[in-house]
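The complex is shown incomplete by one protein chain, all other protein chains being positioned as in the whole.
Chains here go by letter, A, B and C, matching the order in which they are written, and residues are numbered from 1 within each.
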Amino acid sequence: MNKDWPYITPGLPDGMFSRVDGVPMTGEEVRTVMLAKARLARGQVIWDIGSGTGTLSVEAARLARDSTVYAIESKPEAVRATAANVAAWELDNVRVVSGAAPGALRDLPAPDRVFIGGSGGRLVEIINLLADRLQPGGRLVLSAVTVETLQAALQTLVPPIWQREIIQLAVVRERSLGRSHLWQARNPVFLITAWRE
Amino acid sequence: MNKDWPYITPGLPDGMFSRVDGVPMTGEEVRTVMLAKARLARGQVIWDIGSGTGTLSVEAARLARDSTVYAIESKPEAVRATAANVAAWELDNVRVVSGAAPGALRDLPAPDRVFIGGSGGRLVEIINLLADRLQPGGRLVLSAVTVETLQAALQTLVPPIWQREIIQLAVVRERSLGRSHLWQARNPVFLITAWRE
Amino acid sequence: MNKDWPYITPGLPDGMFSRVDGVPMTGEEVRTVMLAKARLARGQVIWDIGSGTGTLSVEAARLARDSTVYAIESKPEAVRATAANVAAWELDNVRVVSGAAPGALRDLPAPDRVFIGGSGGRLVEIINLLADRLQPGGRLVLSAVTVETLQAALQTLVPPIWQREIIQLAVVRERSLGRSHLWQARNPVFLITAWRE
Partner (left out) sequence: MNKDWPYITPGLPDGMFSRVDGVPMTGEEVRTVMLAKARLARGQVIWDIGSGTGTLSVEAARLARDSTVYAIESKPEAVRATAANVAAWELDNVRVVSGAAPGALRDLPAPDRVFIGGSGGRLVEIINLLADRLQPGGRLVLSAVTVETLQAALQTLVPPIWQREIIQLAVVRERSLGRSHLWQARNPVFLITAWRE
């Protein structure tokens, strides 16, 4: 059982999660760095917008058992994937919210931390909502795998409202190919961390 | 005070550590991924060979207060940097060992986890020693920034003794340059995780 | 003498050019790929906007002796660097134009090929001018090392006026460091090639 996983560091191996075809999963290295950039603490309200497979929600909930994670997801198969992974890890501090942001966010408690892994093309509206609702000291961590998401983040997460850090993270992995081993690239991810000062 | 840092996720910002000129410091993203690959648990013996500035030792000790971290380092200024950072974070579960591996490792308790950030050109001997002394279920995480270290790891960490995973991690960061912002690359790091089965 | 360089492939080694402190020089691999993306032919008018050290102008002029290259540059020390490199390679088909784009472009013959290595913060105006003046079948190759240039290109080089290809090119080089060799990263460059259809 997943609940018996004895290790305390985040960055759970990708193989510890159920996958669903067509539902993207953030790789373990990127997920680890997103959790670090978020600076999780005890007792936080965490939104995971576009939870996909639910891996970030699971890791955040596991690290901070007295925090509450809201996993917001609009695709039915991804909602099911998130729920399945939350159940497999026996976590009782994740609420799976079926619906599209920003609409689905309006009734949730104001967040201390926000992950955005998917925005259904409505990133600017979501960021505008966060400019109002993010708690003092709050942080936003956004992963961009598309040109459009990067572009929207570059335009929107700007002073004087937002301070930001942007990194691009690229992972290459040794992978077996017959008797030899290939250097195999994953697509790079831009990670934008933003906060208000 | 560093001890008041309230966040529970690893990947402390680089700025939270004292630096010493000429003593290399693993960047926060690479350090975060190394901690994840190590799969830390409670009650472990951890060796941090070539501790440099001591950032990995600090993070490992902070995450697992009932584990004991041995920070092994041969350069006097790096020994001092490690000790200073351990003190600033008020950690009582780090032992700073001044000396060169593999000699300095012989009297230490057998490790559950080993980080290798520097080997003074004696990586093959160190890995041979670890083949004997690493505890069952143990894991080794090695960061290679030089061609020679990568080459030694590729040759030595092989079946049937070792199983391994290799990734290359490359981080690019948005950095201010006058009124504009540059995409600035850090040197890539190869991370080799190895275990016995 | 440079004129005796016997090789016909582009991508002249960086060491074959005079450098000036503070004047950026595109590395040889990026320059090579820019020349390829430009698809140079005989008898073209080529603009090299922000010629910097003049390396692209030299290579383009050397490859196509019956083409004319206009090297446009606003910084006096870069104008001198361009002129010095053109002289060292004994090229008579480069015109060095001292002035800032887009103003300095207005009296030049309409281009078949345009390189943009620097725009003095006026990239959008320059691209608007090119939308008028680029010859049928013309091509534009832009190198972006800053976030702002990438952002301006993403917004401006769009259908229905422009078709585009974007790549990011990252080069890591083995470099001597004492007795060992480091994997050293150069900053990544985004190369945007655009044409009208």
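The definition used in the following text is that a contact is a pair of C-beta atoms (placed from the backbone, for glycine too) under 8 Å apart; a residue touches a chain by one contact, two chains touch by 3 or more.
As the structure is a prediction and not an experimental result, all values here were calculated from the model.
Asks: From the list C:F17, C:F115, C:W162 or C:W183, which touches the chain that is not on show?
Replies: Reading the full complex, the residue touching the unseen chain is C:W183.
Asks: If the hidden chain were put back, which of C:E77, C:E90 or C:E174 would touch it?
Replies: For the chain that is not drawn, the touching residue is C:E174.
Asks: Write the list of subunit A residues that the hidden chain touches.
Replies: The list for subunit A reads 121, 145-150, 170, 172, 174, 177, 179-188, 190.
Asks: Which subunit C residues would touch the chain omitted from the figure, given the whole complex?
Replies: Output for subunit C: 6-11, 28-29, 32-33, 35-42, 63-64, 164-174, 183.
Asks: Taking the full complex into account, what residues of subunit B touch the chain not shown?
Replies: Residues touching the hidden chain, for subunit B, are 147, 151, 154-155, 166, 168, 170, 188.
By our rule, only the chains that are shown with their structure count from here on.
Asks: Same or different for subunit B and subunit C, where same means more than half of the interface numbers show up on both copies?
Replies: Same; most numbers are used by both subunit B and subunit C.
Asks: Which whole number of Å gives the spacing of the CA centres of subunit B and subunit C?
Replies: 42
Asks: Taking each chain's centre as the mean of its CA atoms, how far is subunit A from subunit B in angstrom?
Replies: Roughly 26 Å separates the two chain centres.
Asks: What parts of subunit B, by residue number, touch at least two of the other chains?
Replies: 170, 172, 174, 183
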